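This view holds just a subset of the chains, kept in their places.
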Amino acid sequence: MLKTPKRYPDLADPQAHPRYTGISTFFRTGYTQDLAAVDIGIIGVPFDGGVTNRTGARHGPRAVRDQSSLLRRINGATGIIPFAQARVRDLGDAWIEEPYELEAALAEIAAFYHPVVAAGVTPLSVGGDHSISLPILRAVAATRPVGMIHIDAHCDTGDDYLGSRFHHGAPFRRAVEEGLLDPKRVIQIGIRGTVNAGDMWDFSRDSGMRVLAMDEFQDRGWAYAVAEARRIVGDGPTYLTYDIDSLDPVHAPGTGTPEAGGLNTIEALRLLRGLRGLNFIGGDLVEVAPSFDPGNLTAFNGASLLFEILCLLVEARFGPPTA
Amino acid sequence: MLKTPKRYPDLADPQAHPRYTGISTFFRTGYTQDLAAVDIGIIGVPFDGGVTNRTGARHGPRAVRDQSSLLRRINGATGIIPFAQARVRDLGDAWIEEPYELEAALAEIAAFYHPVVAAGVTPLSVGGDHSISLPILRAVAATRPVGMIHIDAHCDTGDDYLGSRFHHGAPFRRAVEEGLLDPKRVIQIGIRGTVNAGDMWDFSRDSGMRVLAMDEFQDRGWAYAVAEARRIVGDGPTYLTYDIDSLDPVHAPGTGTPEAGGLNTIEALRLLRGLRGLNFIGGDLVEVAPSFDPGNLTAFNGASLLFEILCLLVEARFGPPTA
Amino acid sequence: MLKTPKRYPDLADPQAHPRYTGISTFFRTGYTQDLAAVDIGIIGVPFDGGVTNRTGARHGPRAVRDQSSLLRRINGATGIIPFAQARVRDLGDAWIEEPYELEAALAEIAAFYHPVVAAGVTPLSVGGDHSISLPILRAVAATRPVGMIHIDAHCDTGDDYLGSRFHHGAPFRRAVEEGLLDPKRVIQIGIRGTVNAGDMWDFSRDSGMRVLAMDEFQDRGWAYAVAEARRIVGDGPTYLTYDIDSLDPVHAPGTGTPEAGGLNTIEALRLLRGLRGLNFIGGDLVEVAPSFDPGNLTAFNGASLLFEILCLLVEARFGPPTA
């Protein structure tokens, strides 16, 4: 420490400093590349080479890091203190050396995550566009198919489009084909909006995924969605992927493919909190595109959701907090 | 076609191109002035000479055109493909030659719509301020009074103000007086906010309109509003007018006379979808004012609602889609 | 009057002019410093020296004044005409001469309010950060403890932080300690978000305040919160303090310490309207920070809530409007 605080001599932790100070890491945690010192590693994936319309999610990790400084240490709703229960660290970015080739870029991402998983670190990722979830799954689901809770406006189980099968509207079709996902243990929540083809998301239903569209969500409420999600994924290893465009565009204007009429932030927070105790092996937050985000509200809401996902990952690994 | 697509040789349709490409027309439909080739004509009315406070809705048509490119071809909630069921075209703008005189300007708008209606084209208009609905009604209701579903924060049945009886707070009082509307078949949904005079909207109730204020909407829900609307307008010819300020200012900041505490976008979408099968003879979306719309969210939400109205008009004319 | 209006010769009142005209005072009321001519005095308190994170609420009064011009004269939901029932005036700002010392600044604010209260004027204040409520209470509760309805994302009953016990997260702990508040007659509504310490808000519960957290609010609804508030404060003298960050950040991005997942504007409006008839002796709206408010939506929503609070104060003093 350059400085020995007068009032807080024991608080070298940057989280004890005023929130507007210091270098922006995720939740003002320490940055490290030493995997042995980490339980939960938060990783930026600044890649948006898979988008089909508005680009810019490559700047998502920095924006979420910056806005995450508005969060404090303890989850006020659940009492969880993720930073006390686990060694949570910012692992920096899985940057891409060859971003101009989509498939090669995805391979680079997978290569980044393999040692992370091998070291026993639970990865929590911040995109980047949704195409990044495929290579992350290649690492975290390398040994067996996993279940998945997928909150999104789109099923992202499309096929070839604009000359590629690996764009951000297709990762989970590929993941099923590659044996990374068990579609019977996948639920997709928040689906809505216009489509290019009537059978665009048929793969989801045909493969056995549970699709909980937005109208059903609104009719039945967040608690029902929680129950459905728990029913579908059960006790098995489960990945959690959160596309910020599941939120209503009012709550998340800063994203590439907004769809009118989505979740509001309270619903999303409570949906996530309802998933406590599930066997999560990793998670991600994707599609925050800061250049479409005047006021940074999308990044702020994203950081708030990321904090809830972090708490889920901590509890999945270390159990609930002891009173 | 200048270009023969390699992968999509059959797709000369601009809707098949990536959404960020091409000239901005409504929903990337073809632009034409040949009325014989059109079933549903989408028309911009860039006029805001009737506003009483913040101006700028003249720029609404371009903004909605631009944001409408984010929409795709098929209504994901209902399966309707408006562009497959009907010849939907962008007819350009009903521009005003003499915008400095309010009444003359309204007469010009009516003159634009008469041949459209005579040609059997169903008009779907994008304002402009709400004063434009009066001259449009003069064309579409020229032969008999029609019913109307009117979604708005204001009744717009005011009287003389600032030296005119034709400003954007008065069109529907004039329309009743001119015999264009049957007030018994008019419902106004979403009304709220402060008023200048206690009897400002008395004309609505006195003439027999059903006023469903925002508090009642919130208490009873969108499905109740749907039922009321269907009950009021019945089977007769009905016009649909959507003022974007019916939405909460959070969902539609870009408008001239916002009122706190309005509909959210999901409610609006479902309200509109609930009106399927009614006998709609035309519709409009008004009061999008882009210069108050950082981030273009109002225009995007407006385009999303416009798509639902388009689907209603297509179904009114050609029936539900055949599976 | 410089000008004798042709059409409205009797309307010297600036509220009769088009809303985009004239000098910005609160709700376009007259500005005065003559306390004898005032029943309800609206006062700006441009002070943000108590913030713990993002600053800028010193510019709140001007922004709320400006946006308040979008409001009209009559409450459309309740029929109340505050300006007809009471002499409502803009008293200007309680500006601070020595803003660099937090405690001295708070003493200056109290000194401003003492003559206001002594003159029998009911003060309605616009901050500024929440630290200003303490000196206002020192004036309005000088003779006995009062009850309080407190709508906020935070309990603001913290203790020493960053070297002071008077920052904007602590005013109500100080107010209890100083005998200004009867904690048994205090309810705090909308509480949520992350915290720095698990016992951060323990003072609220330990002292007997009713804490109605956001999750409970969402589960039970605004009408329940109304009932609870009425039950807690009863008939005694009651202060109303409204922190704009109680709203969801989507509805109030322009504030210093946003917390995801809050009230929406409709809920807030109805909650306030539900409090009619209580014995309010003053109120405030705080934490509007315009430099974080692209589009001015926070100031507009704040002005809309301020209007409801104004109506409550008028009714508390002069009773309901006579039909």
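Should a chain be cited, it is by its letter among A, B and C, assigned in written order, with residues numbered from 1 in that chain.
In this text, a contact is a pair of C-beta atoms (placed from the backbone, for glycine too) under 8 Å apart; a residue touches a chain by one contact, two chains touch by 3 or more.
Everything numeric in this text was worked out from a predicted model, so none of it was measured.
**Q** Because only 3 copies sit in place here, please give the count for the whole complex.
**A** In total, this homomeric complex is made of 6 copies.
The criterion applied here is as follows: only the chains that are shown with their structure count from here on.
**Q** Looking only at residue numbers at the subunit A/subunit B interface, is the share used by both copies over half or under half? Answer same or different.
**A** Looking at both copies, the contact residues mostly diverge.
**Q** Hey, what angle do you get rotating subunit B onto subunit C on C-alpha, to the nearest 5 degrees?
**A** C-alpha superposition angle, subunit B on subunit C: 120 degrees.
**Q** Centre to centre, by mean C-alpha position, how many angstrom separate subunit A and subunit B?
**A** 38
**Q** Give me the residues of subunit B that touch two or more other chains.
**A** Residues 250, 264, 294-295.
**Q** Taking the touch rule as given, give the residues of subunit B at its contact with subunit A in the complex, in rising order.
**A** 7, 18-20, 70-77, 79, 81, 250-251, 264-266, 268-270, 294-295, 297, 300-301, 304-305, 307
**Q** Could you please specify the touching residues of subunit C with respect to subunit A in the complex?
**A** 52-54, 162-163, 191-198, 213-215, 218, 248-250, 253, 257-262, 264, 292-294
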